[in-house]
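All protein chains but one are shown in place.
Take a look at chain A:
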Amino acid sequence: MSPTGSICWTEPPVFTSLMHTSCCTMKILTFFSLFSTLLSANSINLEENAGQFFSSGHTNNWAVLVCTSRFWFNYRHVANTLSVYRSVKRLGIPDSHIVLMLADDMACNHRNPKPATVFSHKNMELNVYGDDVEVDYRGYEVTVENFLRVLTGRLPTSTPRSKRLLSDDRSNILIYLTGHGGNGFLKFQDSEEISNVELADAFEQMWQKRRYNELLFIIDTCQGASMYERFYSPNLMALASSQVGEDSLSHQPDLAIGVHLMDRYTFYLLEFLEDIHPASKANMNDLFKVCPKSQCVSTPGHRTDLFLRDPGSALITDFFGSVRKVEITMETINLTDPIKEAEQNPMNEKPQKVTYSYVDQLPVSEIIHQKPKQKDWHPPDGFILGLWTLILLVFFKTYGIKHLKHIF
């Protein structure tokens, strides 16, 4: 068998032209030495570029973008998430590899003066909603449970492919969370919270099942740095918009819409990302410099001790974009058989007719004739106990304290 396909990498034109001139000169000795140095330099350069191919070790990219707040005044969180979604799509990650979770619908909110739009810049310059936004989890589906299920993969079997994170051991995943948070927790939907310990455990389970190659975690909430304090799995890099004890602030209100449109950290992050194109070589160290204290008022933090590579060697497009590795197909198989004619089914054999029908959406007959369900017995909870205690005390107070005296 001939060797496997060659791996393509960019060869800078300088070296090839020099090699051509070297072949055509007359002074053999000097150019022999030049040739040999060029060869070694060329091979070093090839090695470097081949090293680039292998340095990241990932073959596909995924993104999980979550907005955890509802209500109209949290417009900016939805705008944050949609802006990151837009950048990530622009840099190449397809919708099938993005899990977008938005806890509330701002574009079709009754209070939105410009329906079907979500703006991220004041004066309504940029509509990040557009017409090709694919929201996978919306509204009340954005819960801590669903988020952890997506991360760990423990979804019910009926979940469609678009709602799953189907990553493998060669996937780089970007996780972006935004909303209201505190020291060690992030609030979901105003009713529940996810703690940093749960998040760290979820990442550890992902690591045990090798569901990621490298993971970049970005969080834009108040006291965001507390969320990555407890991570302990390898190959995680984390960025947060503020340290513990600091609040992340919002950027600018729009007077026509009436709410703040973006948060500061994400606003400057997006300005930075707008300069990145799919072939860009900017690395993570540039990302850490985004939004210094003078612009952000809070101090952004990052954590790289669990990341095995040097952050300077990790490209932005390793996480935000989706640059595919390609190899040229060097060999083919010589097929000589002609295409077989498809066998004609004998006409007398009638195909079995399978009748399909819709599943009962609402089993009315079952509901009407339903017996009340047997509930499991629970011991009385605190409210009932407190109520009984109160009743007992009142009883003893009314009917004489002396009965009570013997007990107390």
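One rule holds for everything that comes next: contacts are C-beta pairs under 8 Å (C-beta built on N, C-alpha and C of every residue); 3 or more make two chains touch, one makes a residue touch a chain; residues count from 1.
Keep in mind that, in the parts below, contacts and distances are computed from a predicted model.
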Chain not present in the shown complex, as UniProt names it (candidates "GPI transamidase component PIG-S", "Myotubularin phosphatase domain-containing protein", "ATP synthase subunit a" or "Vacuolar protein sorting-associated protein 33B isoform X2"): "GPI transamidase component PIG-S"
Selected from A:N80, A:N112, A:T152 or A:Q223 as touching the chain missing from the view: A:T152
Contact partner of the left-out chain, one of A:N109, A:Q205, A:Q252 or A:T299: A:Q205
From A:G258, A:P278 or A:P363, residue that would touch the chain that is not displayed: A:P278
Chain A residues touching the omitted chain (full complex): 1, 3-11, 50, 54, 57, 59-60, 92-96, 144-145, 148-149, 152-156, 160-162, 164, 166, 168-170, 195, 197-198, 201, 205, 208-210, 278-279, 322-342, 378-379, 381-382, 385-386, 389, 402-403, 405-408
